[in-house]
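As you look at this complex, bear in mind that one protein chain is not there, while each of the others sits in place.
For chain A:
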Amino acid sequence: MISLTWQWLTDPQTWTGPGGILAQSVTHLRISVIALILAALVAVPVGLYIGHTGRGRWLAINLAGAFRAIPSLGVLFVATLLLLPRLSGNLAFELPVVLVLVLLAVPPVLSGTYAGVEAVDPAARDAARGVGMTESQILWQVEFPAALPLLISGLRSAMLQIIATATIAAIVGIGGLGRYLIDGQASRQYEVMAGGAIVVAALALLVDVVMAGVQRLVVSRGLVEASAT
């Protein structure tokens, strides 16, 4: 079985062409990145607001907890059954999936953002106020950069969940690496399922490493050194 999987993975035909691993990875990443961006557009501003004002904190905490309990596979099927008859073309398959992925990603991004702002040293905030910064200057020049480590780790865990769930989403007919898992099962080709599983695990790891690199680049040196000591 392992040698069959290895054969499948090392066959150039597996990788190229419209249904190949490269093309499916691009689709998988495209859907995932769109979902992450949409989730960030919603959750980061709300998280910054909650962190800066302290208002709606219970909402952020409870929302994150309650959302974790909702099984995304079930929600995916509900969204698909509701939306599929009402849309046409590729959108009919991809929109329900993207919606579910956004729903999944909002809580971790939201809690990462507000926890990041909340964890900012009050002395730094007071100092900024003392030197005459306006509230929006404090938010963008002090709180936002200081919140980045937690904000980005929220984005990272959201992205991992998105990539994992985009795999499941192949069951409703979208492209992406999940196709190998679903189609391999349908055709009883275990080597295709196992090979696809290896590729998607590798992609998840790779994306996480890239995001860790981004985190290293954008987080201020001063913060990194402060937390290291």
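Simple rule for what comes next: a residue touches a chain if its C-beta (ideal position, glycine included) is under 8 Å from a C-beta of that chain, and two chains touch if they have at least 3 such contacts; residues count from 1.
In this section, contacts and distances are computed from a predicted model.
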Original post:
For the complex's missing chain, which UniProt name, "Cytochrome d ubiquinol oxidase subunit I", "Urea amidolyase associated protein UAAP1", "L-proline glycine betaine ABC transport system permease protein ProW" or "Succinate dehydrogenase"?
Top reply: "L-proline glycine betaine ABC transport system permease protein ProW"
Original post:
Given the contact definition stated above, which residue among A:Leu73, A:Ala119 or A:Val218 touches the chain not shown here?
Top reply: A:Leu73
**OP:** State which residues belonging to chain A touch the missing partner chain.
**Re:** 1-2, 5, 65, 68-75, 77-78, 80-81, 160, 163-165, 167-168, 171-172, 178, 181-182, 185, 190, 193-194, 196-198, 200-201, 204-205, 208
